[in-house]
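As you look at this complex, bear in mind that one protein chain is not there, while each of the others sits in place.
Right, chain A next:
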Amino acid sequence: MTSIQNFATTDPFADEPNFGGDNGISYIHIRIFQRSGRKAVTTVEKLPRDIDFKRVLKYFKKTLNCNGNLLEDENLGTVIQLQGDHRKEVSTFIIEEKIAKKEFVKMHGF
């Protein structure tokens, strides 16, 4: 009977405020934020942790001709930030390098 006690004690959702339908599947979110005028910033969230972020960032910067940055976030982990709207290029890169499948890459924004 001791093992059954485990069931009711803790609320599994208590420390997960963002619990949603996509839980368990880690989507890679590609977002865009508008800056002034035509300028924009692309962010890539929730890349798998085992990739070499610095190398990926360097590759992006070189191929996309833009500057970029690595951001550390409490919830999202490391986030790649790129100057300009590079959502399509980033998603094709992720799919072609088999970092994630197409279904798990979510492109946000307009």
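Just so we're on the same page, a residue touches a chain if its C-beta (ideal position, glycine included) is under 8 Å from a C-beta of that chain, and two chains touch if they have at least 3 such contacts; residues count from 1.
Note that contacts and distances are computed from a predicted model.
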Quiz item: According to its UniProt entry, is the unseen chain "Translation initiation factor IF2/IF5 domain-containing protein", "Rabphilin-3A-like isoform X2", "Trafficking protein particle complex subunit" or "Serine/threonine-protein phosphatase 2A 55 kDa regulatory subunit B"?
Solution: "Translation initiation factor IF2/IF5 domain-containing protein"
Quiz item: Tell me, which residues in chain A touch the chain that this view leaves out?
Solution: 13, 18-22, 29, 31-34, 37, 41, 43, 45, 71, 73, 75-76, 79, 81, 108-110
